[in-house]
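A single protein chain has been removed from this complex, and every other one stays in its place.
So, chain A:
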């Protein structure tokens, strides 16, 4: 009797959770009940990292410091040129009467040492609604795009990696400007590029980056490197594989992006591109 009632409640819950997004509040409440356990599991890992840091010898610290200083100097020198280029770019864009692109603010987050369903590519990070994380927020690290926030709870968030089979990311090939879709495969080392006609110019080694077309990810963040192109005679699309640039299975620090809206990418750029050709998803054969 009780069982039947609870079964009905479960089915109702699943249906509501799957079809609609009304359960966010309830989900967060349950998630907060579990959070202490997850934080507890994460604690020894964090403590271990802290102890290791304390035990680092003076010698290594000095060396690290010197190396980082050099790197900093190097990067600063590069940034000098970058800033000049950015200003030039803004000026040219103004001349062309298109939107000016702003730099996106970042928020650092740490990946918690907590496992989720082994058959889905998800992570837990230690930033939640309190810190300003919201569902759909893009995540990057120093190498490239990592994923996006799936659910944001008060103190932590669940992240969907770009390698999850349910994740598709609108991208373009840097070298040729060819637009395509990077779809996850469930393997953190492998993405599939969809809807590329066999005649297209794409080669192993090409870097692909976000196109900004989905409206969620800002444009021009590097995503992956093409590893294999297979053109099968008789098939309408080539089979193209790519390896994510961000080491999805071993990075620990990530950055949450907060795309600049208003006159930024997310709203203006898609319209500007659509003037030339429709979106990548709908007409794969379009050619820039």
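Assume a residue touches a chain if its C-beta (ideal position, glycine included) is under 8 Å from a C-beta of that chain, and two chains touch if they have at least 3 such contacts; residues count from 1.
Note that contacts and distances are computed from a predicted model.
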*Which of "Lactose transport system permease protein LacF", "ECF transporter S component", "Succinate dehydrogenase" or "Rod shape-determining protein MreD" is the UniProt protein name of the chain not shown?*
"Rod shape-determining protein MreD"
*From the list A:113, A:190 or A:255, which touches the chain that is not on show?*
A:113
_Among A:34, A:73, A:92 or A:232, which one touches the chain that has been omitted from the display?_
A:34
*Of A:11, A:49, A:108 or A:232, which one is in contact with the hidden chain?*
A:11
*By the contact definition given up top, give the residues of chain A that touch the hidden chain.*
2-3, 6-7, 9-14, 17-18, 23, 26-27, 30-31, 33-34, 37-38, 40-41, 45, 113-120, 122, 150-151, 158, 166, 249
